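For this depiction, one protein chain was excluded, whereas all remaining protein chains were kept in their positions.
Let's turn to chain A:
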Amino acid sequence: MTQMHVDLTAVAYLVAAVLFILSLRGLSSPETSRQGNIFGIIGMVIAVVTTIMNPEIVSYDWIIGAIVIGGAIGFVIARKIAMTQMPQLVAAFHSLVGLAAVLVAASAFLHPTSFGIADAMGHIHTASKIEMSLGIAIGAITFSGSVIAFAKLNGNMSGAPIMLPARHIINILLGAGIVGGIAMFVVDQDLEIAGVHIFWIVTALSFIIGFLLIIPIGGADMPVVVSMLNSYSGWAAAGIGFTLANTALIVTGALVGSSGAILSYIMCKGMNRSFISVILGGFGGDGGLAVAGAA
């Protein structure tokens, strides 16, 4: 890659990132909302085309095939879905972003050289190990959490909160397992426990905690949860963005991450619910609110 190509690529990603900012800004008010959607589309086209122009991308068949199939499915769903089913559709879409983040992080782990994040010996750089494991963990939580949110909103699962006994202890242990596993992976890239690579153990624990964090939250609070999961998908994207040293991904991830968190806070205020108590339904340190409610 020539210097000029590298610079042009960086500028194009920056333009895409700015368009995404304008898109979110546009969606905040009715007059500019449609324009905002169009800015988002243009930003996405620029990001995708810029990436495909990268000289390291040489094989297009699968790329085009996957875009055509996925795009057609997405488009048909968007046209056919009833407006009343919008919240669960958004939840379902979040689960796909989470899963995509998991797959990208997994392929970076399996094939670090094509992402340019390993030395000649195949050792992944320390920073990249931290970023990719955070990316896969948050992506996995987004996926499994969104699946539950979808099932609750769509009526495949009762909207009533499911309270496991000792759920806080289980969650704390799982969380500690994830953090500890990431630390072990960063120290020793090839660590295996009982024949399973530590990276996959972290992934599995993250999928499980995603389920457990959302099942205790009641159906009425689900829209807030969907917005929180949106925020998570942003953080996952940012993690992968650091791994790839890609400005568009980092900016977009941060943007989606923080705006999603703020939006869920605003939604809670709108519903006259305390943000903390909604989140505590799942995360709570002591579950005092839930217990008080039951008693």
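Please note the rule applied: a contact is a pair of C-beta atoms (placed from the backbone, for glycine too) under 8 Å apart; a residue touches a chain by one contact, two chains touch by 3 or more; residues count from 1.
By definition in this document, contacts and distances are computed from a predicted model.
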### Task
If you had to name the missing chain as UniProt does, which of "ABC transporter ATP-binding protein", "Tryptophan synthase alpha chain", "proton-translocating NAD(P)(+) transhydrogenase" or "Thiolase family protein" would it be?
"proton-translocating NAD(P)(+) transhydrogenase"
### Task
Using the definition of touch stated at the top, determine which of A:I77, A:I193 or A:I276 touches the missing chain.
A:I77
### Query
Looking at A:F93, A:F150 or A:F185, which makes contact with the chain not pictured?
A:F93
#### Entry: For chain A, the residues touching the chain missing from this view
16-17, 20-21, 23-25, 27-30, 33-34, 36-37, 40-41, 43-44, 47-48, 51-52, 54, 56-59, 62-63, 65-75, 77-79, 81, 83, 86-87, 89-90, 93-94, 96-97, 99-101, 103-104, 106-108, 110-111, 114-115, 127, 223, 226-227, 230, 233-234, 236-238, 240-260, 262-263, 266-267, 270
